[in-house]
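Note that this is a trimmed complex: some chains were dropped, and none of the rest were shifted.
Each chain gets a letter, A and B, in the order it is written, and its residues are counted from 1.
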Amino acid sequence: MPYINIKITDENVTREQKEKLIQGATQLMVDVLDKNPQTTFVVIDEVNTDNWGIGYDVVTDLRAKAKK
Amino acid sequence: MPYINIKITDENVTREQKEKLIQGATQLMVDVLDKNPQTTFVVIDEVNTDNWGIGYDVVTDLRAKAKK
């Protein structure tokens, strides 16, 4: 009965990509740990880039710099 | 000083239901563990059904199938 929480930035993640994340993470539990997929939860949190920091920087700023 | 995090799907949870979740979870800490309610936090996360998976399936799809 694994619970997998995926936190990613909220940058146009599509419905199809979410499906693939859910399927892939569930399959990983089945393949590696022989878990029952029927009781495997995957929860995806999409986080605004203003609310995520790395290396002292706000991701919003890192994205803007990367575009220049 | 317990911290309780309740993750549920974002499906029209009412203000009154949230109150009951907060009161019930706090009372549980008082009844079972004799905790101080004044320092008991309850945080409810409502998750979009596109972002929650179980048994390889996206909950949005499970809800659509259940309606048919």
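To be clear about the criterion, a residue touches a chain if its C-beta (ideal position, glycine included) is under 8 Å from a C-beta of that chain, and two chains touch if they have at least 3 such contacts.
What you see is a predicted model; the values in this text were computed from it and never measured.
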| item | value |
| --- | --- |
| Identical protein chains in the complete assembly, only 2 of which are shown | 6 |
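Methods note: only the chains that are shown with their structure count from here on.
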| item | value |
| --- | --- |
| Intercentroid distance (Cα basis), chain B paired with chain A, Å | 20 |
| Parts of chain B lying in touch with chain A, wherever the complex brings them together | 7, 47, 50-58 |
| Chain B contact footprint on chain A (complex, rising order) | 15, 18-19, 21-23, 25-27, 37-46 |
